[in-house]
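Shown here: the complex without one of its protein chains, the others still in place.
What follows is chain A.
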């Protein structure tokens, strides 16, 4: 008996020894892997973040400081000077207002247009529904440059060049947003609509007071998507706007680089002002932002 126990004990001892031997390299291997992981991530972190830092350095320093060796890596005291100069060149507050106004108005109207179309496409049966939906889907594959010239001629014929209307009108019906919202409306329980109908609610009322409130997350994501689309829009405003006071931020910023003398401090200030609000917006609404920008991919 005692001998048996001894053997068992021995074998368990052996086992733990073998385990230990196995564990030790495993642990160092794990540590090595962690070091490797964090090194890789840190490199990418620097690459991702440094341009933002550099933009800030540029915005607070004199133009010439961006091309020195050794480089200027600390913020300077030219913030106000650059801001004043920038304002003199492009009227920064007016331009900022233009961009915010155009993007804000666009989100409100486009969301109403797209959400109501998405809703009936998801929840009702009517003649031509499939055809309409297919047309929307197919149009997503057409590069917008293919519509650029007739749109320009249209705006020119109706004397609408250089207006806010011309900037926002062409993209108000945004098929991708309709597609995204429709996916979300599909998941809305039809029974809820039925029972509201039995209670005598009109179709419009069902949409506004029952469906919309429960779709807030999807609508928030779609709003962010639409906002970013309009805020970033460059080619179309570049084509239809032609005076400084109507320029949106990207157009004004781009015009700075076309001047014969480029004041880089000013330009960096412009780049910073175009970037910081969106980053602040993103950091506060991360979740909605990411799902808005990725569309249905995250669902």
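Going forward, a contact is a pair of C-beta atoms (placed from the backbone, for glycine too) under 8 Å apart; a residue touches a chain by one contact, two chains touch by 3 or more; residues count from 1.
The rule we apply is simple: contacts and distances are computed from a predicted model.
Novice: Missing chain, UniProt name, options "Molybdenum cofactor biosynthesis protein MoaD", "(2Fe-2S)-binding protein", "Xanthine dehydrogenase family protein subunit M" or "Lactose ABC transporter permease": which is it?
Specialist: According to UniProt, the chain not displayed is called "Lactose ABC transporter permease".
Novice: Which of these, A:135, A:192 or A:259, touches the one chain of the complex that we don't see?
Specialist: Spelled out, the listed residue whose C-beta touches the missing chain is A:135.
Novice: Out of A:96, A:154 or A:210, which touches the unshown chain?
Specialist: For the chain that is not drawn, the touching residue is A:154.
Novice: In the whole complex, not just what's shown, which of A:40, A:80, A:108 or A:259 touches the removed chain?
Specialist: In the full complex, the listed residue that touches the missing chain is A:40.
Novice: Of A:105, A:172 or A:219, which one is in contact with the hidden chain?
Specialist: Of all options in A:105, A:172 or A:219, contact with the hidden chain holds for A:172.
Novice: Looking at A:93, A:126 or A:261, which makes contact with the chain not pictured?
Specialist: A:126
Novice: Hey, which chain A residues sit against the chain that's not shown?
Specialist: Given the touch definition above, chain A has residues 30, 34, 37, 40-41, 44-45, 47-49, 51-52, 54-55, 58, 66-71, 112-114, 116-117, 119-121, 124, 126, 129, 132, 135-136, 139, 141-154, 169-173, 175, 178, 202-204, 207, 228, 231-232, 234-235, 239, 249-251, 253-254, 256-257, 264, 267-268, 270-271, 274-275, 278-279, 282-283, 286, 289-290, 293-294, 297-298 touching the missing chain.
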